[in-house]
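For this depiction, one protein chain was excluded, whereas all remaining protein chains were kept in their positions.
Chain naming follows the written order as A and B, and within any one chain the residues start at number 1.
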Amino acid sequence: MPRTEALEPETRPAGFLPSLSDAVRRLVHFRLGLAGFVIILFFGILAIGAPYIAPYGENQQSYNILQPPSAQHLLGTDSIGRDTLSRIIYGSQVSMEFGFGVALLSLVLGIILGAFPGYFGGLIDDLFSRFFDTVLMIPAFFLIILAVALFGSNIQTSMLIVALTSWPSNARITRAQVLTLKTRAYVQASTVTGAGHLRILFKHILPNGISPVIANSALQMANAVLIEASLSFLGLSDPNHVSWGTIIFGAVENFNAWWLSMAGVTLMILTLGFNFAADGVSYLLTPRLEVAKG
Amino acid sequence: MTELLKVEGLTVEYALNGHYVKAVDDVSLTVNKGDALGIVGESGCGKSSLALAIMGILPDNARIASGIVQFEGEDLLKMPQSRQRRDIRWKRISMIFQSSMNALNPVYRVGSTLTSVAEFKRKVSRNEAAEIVERLYRLVGMDPSRMKNFPHQYSGGMRQRAVIAMSLICEPPLIIADEPTTALDVVVQNQILKTLRKLREDLGMAIILISHDVGVIGETCERVAVMYGGKLFETGSAKQLFSKPNNPYTRALLGCFPDLENPKRKLNGIPGEPPDLTMIPPGCRFAPRCAYAKEICRTQAPPIYELEAGHKSLCHFAKELSQ
Partner (left out) sequence: MTPLLEAQRLTKRYSASREIMSGESQNASSMIMAVDSVSFKVAKGETLGLVGQSGSGKTTVGKLVLRLEYPSEGRILYEGEDIHLFKRKRLRDFRSKVQMIFQDPYESLDPRLSLRSSLEEPLIVHGIRSRSEKTLRVEDVLTKVGLTPPQRFLKLRPDQLSGGQRQRAAIARSLILQPELVVADEPVSMLDVSVSAEILNLMLELKRSMNIAYLFITHNLPHAAYFCDRICVMRQGQIVEEGTAENVLRHPEADYTKTLISSIPLYPHQ
């Protein structure tokens, strides 16, 4: 059955990663997705360049206690005279580290543990599906509280626990993609020319199926950032590094110091940024028809 | 008057990366009451866009750049969509698509779907509608007891029959069928085409049949139009086109179909690619692939030459080729 090739919208297999120039062109049209990426980039720069950007030190105390915003301290100071703006800038380090760290680990775990069962099927697949469901039941937050109680508050441990409890969503998506893609003709063609399983998985299936997992990762970053902020708000985070949650807690402690809650605004913006970026990645996958005028 | 549909100078454009691409380029044709017109062409030639334009259901990225589509005396292009939906679509003109079989809602019984359409379009009671549908089932060769089944319980051929029945609910004078049998088994295809021919005899409706398969067109239609690159390259009666094809494209196209009497006779394909509609060359758009092309074909657009009454060919050398 011949298809009408000439004028139908481009149909790409699910998960197809567009070329870079194509991606950029599409993003420019989808302002929200672009905004998301810009926000992430912004905070990334803040995090990396904190020592150079922040006007004061992370824990630099002064005698200007609980001052409202002024020319010297744009976002005021806290109960021991530390500049809020600087602490917020430094706080982005922890947030970004937590967000990216968790997402990366969860991504790698999820892809590997989702691809193999999906590809080989059978008993392994059944077992792993039950395993995913089980792990998903574990409440990450309480596990972290337990770990902090046992091992002390350590950013790496917390990251590890969050990643270990969130990888199944990536695994589920990967598995579904692998199941779909392994029936594609080009995959069968590779088998027929003698390619081994690993080559087929990593060279053909995963590159074609990975995009929804990346979108999901962006959402996981948002979630991780919120978890980290919650932990530090409760005082369960590493006391050596300032985090937005800690600053926000300062606003609770000192009720009139509203400027300390600005860390909540940055938290909201970054979380939104990850969400928009996730939308942006999804958008990149879906071809759009132009609307004819006239 | 016997004239049912008159299309004149129809041009349909699609938006593509900021440019407009002509999918249908200055097409004119006429369909009289009870006619069977076949439009034959390969993918990308514009035949489906032509059908959608007549029905008024082009997608958002397409527009009608010029032309008239006169149906029963009124210009459909100037008619507001609301009126088209109410009075024309499915009442006066119906359409059957290639993947019509998937047009049946899988969670409703087929009979129920059709009965709802009958109720709504013919403004009758549920019982009367059910009777109409029963009659239609028999007309298309299906047992009415199957009305209570779901689409997945039907074979592909049966689903297509159901869709044909659905298109006949208001007994429209014109049906447009776009590749109605392409997705079907060849044996089932034959049965469906037989059914369509019989329906024409019984109900006297006109049909525009669109297909890439000249055999399908040849068995069903009295008049044929050959489309290529958005233009009509040859039009005429089936007899004229198949026994004395004039246009080089028509000849080349016929040569692509195997001869059952002589199965090993060399099949001639057409070298090259269909034209890139974003870059239409000057001159004849078939020239790059034409065995008879001369210099003039590449520079000047060919005229429509009338060989005899009703037989037209878009070619510089139509006259020479007819000898």
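Everything that follows uses one rule, which is that a residue touches a chain if its C-beta (ideal position, glycine included) is under 8 Å from a C-beta of that chain, and two chains touch if they have at least 3 such contacts.
If you're wondering where the values come from, they're calculated on a predicted model, not measured in any experiment.
K.L.:
Any idea which of B:Leu77, B:Val110, B:Val140 or B:Leu193 touches the chain not displayed?
P.N.:
Only one of B:Leu77, B:Val110, B:Val140 or B:Leu193 touches the chain omitted from view, namely B:Leu193.
K.L.:
Would you write out the residues of subunit B that touch the absent chain, in ascending order?
P.N.:
42-43, 149-150, 152-153, 185-187, 189-190, 193, 212-219, 238-239, 242-243, 252-260, 263-264, 266-271, 273-274
K.L.:
For subunit A, which residues reach the chain that was dropped from this view?
P.N.:
On the side of subunit A, residues 1-3, 5, 10-13, 16-17, 184-186, 188-196, 199, 203-204, 207-208 touch the unshown chain.
FYI, only the chains that are shown with their structure count from here on.
K.L.:
Just the number, please: Cα centre separation of subunit A and subunit B in whole Å.
P.N.:
51
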